[in-house]
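Excluded from the complex is one protein chain; the other protein chains are retained at their positions.
For reference, chains read A and B in written order, and residue numbers begin at 1 within each chain.
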Amino acid sequence: MSIDTSKVADTNATTPAKASKPNPVGAAAGWADDRLGLATAMKKQVRKVFPDHWSFMLGEIALWSFIVLLLTGVFLTLWFTPSMGETTYEGSYNQLRGIQMSEAYASTLNISFDVRGGLLMRQMHHWAAMLFVAAMMVHLLRVFFTGAHRKPRELNWVIGCLLLILGTLEGFTGYSLPDDLLSGTGIRAADGFIKATPVVGTYMSFFLFGGEFPGEAIIPRLFTVHVLLIPGILLALVGAHMLLLVYHKHTQWPGPGRTEQNVVGYPLLPIYAAKAGGFFFVVFGVIALMGALLSINPVWKFGPYDPSKVTAGSQPDWYMGWPDGALRIMPGIETHIWGTTWSWNVLLPIQVLPMVMFTLLLFLPFIESWITGDKRDHHILQRPRNAPTRTATMVALMTAYGLFWAAGGNDIIAIKLHLSINHITYFMRLMVFLGPVIAFWITRRWCISLQRHDNDMLLHGYESGIIMRSADGGYSERHLPLSESRAYTLTARGRDEVFTPGTGVDENGVAARGGRLDKVRGKLSALMYADNVQKPTRAELEEARHHAEHEHALQAGLDHPASGHEFDDHALRTAEDVPLRGAHGETAGAGSGSTSGGAGGQHDDTDEQPGH
Amino acid sequence: MSTTQEHLPAVPEGDEPIPNPGLPAHQWRPTDVDTRAEKRAERQVAALFGVATLALVGFFVSYFVFQVGDNWDTIAGFGASNVMLGGTLAIAFICIGVGLIHWARKLMTDHEIVELRHPASSSEKDRTETVGMVMQGIDDSGIARRPLVRNSLLGALGLVGLAPILMLRDLGPLPGDKLYHTIWKPGMRVVRDVVYTPIKVSDLEIGDLVNCEPEALANGGPDGEPLEGVELQIAKSKGAVILLRMEPDDITPWKGRENWSVQGIVAFSKICTHVGCPISLNERTTHHLLCPCHQSTFDLADNGKVIFGPAARPLPQLPIEVDDEGYLVAQSDFTEPVGPSFWERG
Partner (left out) sequence: MRLLNRSAGRLSRYRRRPIAGLAVLMFGLLLTGSLYAAFSPAQAGQAESDEALVAKGRDIFIVGCSTCHGLNGEGINSSRDGKILGPSLIGVGAAAVDFQVGTGRMPLAQPGSQAQRKPPVYTPDEVEALAAYVASLGVGPAIPDESDYSIAGLSEQEREEAIVRGGQIFLTNCTACHNFEGSGGAMPRGGYAPKIRGVDPKYIYEAMLTGPQAMDTFSNGNLSPEEKRDVIAYLQSLEDQPSYSGFGLGGMGPVSEGLFAWLFGIGLCVAFAVWIAAHTTRSSKSKVEA
């Protein structure tokens, strides 16, 4: 359908915008526009609309942490020496004075103890890195749970996934730089991971370290990767991510006035600029607070890296924790064949598993759209409960992640909860397979129950908490009708259609190409959709309404039928918030809606409607 | 302003049970209709910005007042510089942020507005035209008609791709047999780590665990000076051992290892066979050695056998004996590569 663009408000001003009389700012803007044509480029963007919801700001936490990372990172490079050259520490930290250490570690101590604000910047940089990856993951979960990864946004999902893995790598290279005992232990383990690679592992290790581990090349090389290569790619990808966001316009939750064809919200200038800009300051402030009060990576206590030293609680940063956990619970299996070594105990958990998980993540939108066969654009978000199988899939992945993650801290769990690391390990070996299945099943059934509950509310109203006593002494809870906007919001979702494969045989009796694949697709589609509860049809709603009116008349026992608003604040509200079972046809602006009333029923899944 | 423009027509979609009621009418905020509320919000925002200014002044003052380096000032046991610089910065930034957001929430015009979406795809006409132009361009270049040109170009470009890979060859030397040897040699003394003093059997009691290094770290340089830099690190990363003295009867040596221990003293590589963490978490009562990185557990009384965890190979044992002066020395180098597995190890 088409909408007359000229009738859509794009301003709140009560007077038409007019160029004011020349002033210095205007003159400068004019000068720039003469050369850059900014006015045309910015025309569409200045009042661009962004919908308002807290969950839409999770990605912003990542973005602003990234900015903090860039700022604090530049500060740190001014003093950091990326060198493994040996030096004797003569700085002001007493406990290490006179010790031989690398220049990288010495300069890290220097930043921490002799540069004013250096320790703060180091801690902020590290906290911001932890938040950066965490916020990206929370953002990813929000996107997937609400279906924002569907067409046309699949490529932005892919970019986001690349950002996540690059952010993780960036974190790993960064935390290896100070050359303290903990980070050195991490690099040592990484050397073990690389050496486990079939055929080329040993060569890769020697090339990476510039010789035998630890060599003296790894820190300068990681430094270049950390401050130049990965940040460059990250910046470019962040730019592309934002451009696509602007191009696609943000998704929005269903609600009155929100359609697939529009986006309702606040304009970039001034509201969104103020809110997003304000949020930058808030995120910066929170990170500064953490840097001020919470100690992170106290490298001076670890001492310089020494291949013969180690500390209890040797863990990577949290985002590397889950492959580390997989490594911990993997049984020690190694195959020796034809003079070669296959270290399954390292290869599977640290190389294969993360690759598989990441590839799966990358392809999730494409797998889903293949199963559903849905080729339409989607701009209205789904509530997680309205895609039970998808939600359950992600919860299963999260459960697997969480279990691996917990396994990565098994020693800490053991001391804090007085358990045995051996028992934790055995438990995790079982649970990483069992846990996701249980989580999938529970989540899926939970979502379907919530869907059923939504339908109950639509058909019978919400539970008011008011207990009515009937004339013959029976008690019942009064259900009150939902407001129309609420009811509309609940119904503003599509109906799921299970894909049914064809016969698999074409007209000549020859098996059609892809017939088997279609069968798999049909099965998956049934798994995805068949158990879902569909929203009620118009006919069902009508019937429920008549039923409810009848009930009210019986139950009320008053001299007039209960309107359902005896106990709420409806009378206090001035805004029109027409109850569903009120004067339905008179809804403003919805004149065309009621004409197609009889069309319901054809998708009638009657088995899911209790109470008839 | 007109409300009819904000109320978009609902989209009838077949059997939609409830039509889209359209945007609800705008409701004013107290700050829109009550000047007192408006003034109050204005004062709040200004106060937040004021606090931010004060905090930033505090930041500048903290920078100069609190000392770091040789004489860290402290506040309540914390480093004063870090706490005060970070604290004032946090207050300033959070106040600026909260002020901006409060301003947007309370004072800026807050009518929701509606923008129309356009399909992400190009129009059919643009597509046809663009494809046509691209086809014409390809056609004009004649790349399809001149396979000789095309194929010779592809060949050249393929080699261009190989060049950077070749250029990476000098990143490091080839492994050779470096991973098969350590710095240990027959007769080399086992010395205590850090202090580099040699060890006599009589020094150790049953239950003693000593973190040791090869003596060459202390005198392995060309003129008998201590090793330094990379050489030291590489030697350490393969040569570190632990000595453990237990009841001689507890040891159950494999065939050929009967004389590898001295009066209940055994020496094992300190480098985990899993991914190479140094391990010295020993349980005196069980002789079980645990790796703090991934919890592989080895039984030192039983030839370093793996009894738990992800490691697949036993810990290499260093055969030791006593030299003429009564100090513990290595009988030979390790008999197998130490540290993590690698492809060629077999």
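Operating definition for what follows: a residue touches a chain if its C-beta (ideal position, glycine included) is under 8 Å from a C-beta of that chain, and two chains touch if they have at least 3 such contacts.
Given the structure is predicted, the values throughout are model-derived calculations rather than measurements.
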| item | value |
| --- | --- |
| Selected from B:Ile18, B:Val210, B:Val275 or B:Val338 as touching the chain missing from the view | B:Val210 |
| Contact with the hidden chain (one of A:Ala292, A:Leu353 or A:Leu490) | A:Ala292 |
| Of A:Phe144, A:Phe213 or A:Phe279, the residue in touch with the unshown chain | A:Phe279 |
| Residue in contact with the excluded chain [from A:Gly303, A:Pro349, A:Pro384 or A:Pro436] | A:Gly303 |
| Residue numbers in chain A that touch the chain omitted from display | 52-58, 60-61, 92, 94-99, 112-113, 119, 123, 127, 130-131, 134-135, 138, 181-182, 275, 278-279, 282-283, 286-287, 290-298, 301-303, 306, 308-319, 321, 409-412, 414-415, 418-423, 572-574 |
| Chain B residues touching the omitted chain (full complex) | 27-30, 32-34, 67, 70-80, 82-83, 97, 101, 105-106, 110, 193-195, 199-200, 202-211, 244, 278-286, 288, 290, 292, 295, 297, 308 |
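Keep this in mind: only the chains that are shown with their structure count from here on.
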| item | value |
| --- | --- |
| Complex interface listing, chain B residues touching chain A | 1, 4-12, 14-25, 27, 63, 66, 68-70, 72, 78-79, 81-87, 89-101, 103-105, 108-117, 119-121, 168, 171-175, 178-179, 193, 211, 213, 228-230, 233-234, 236-237, 240, 270-271, 274-281, 292-296, 306, 308-313, 339-346 |
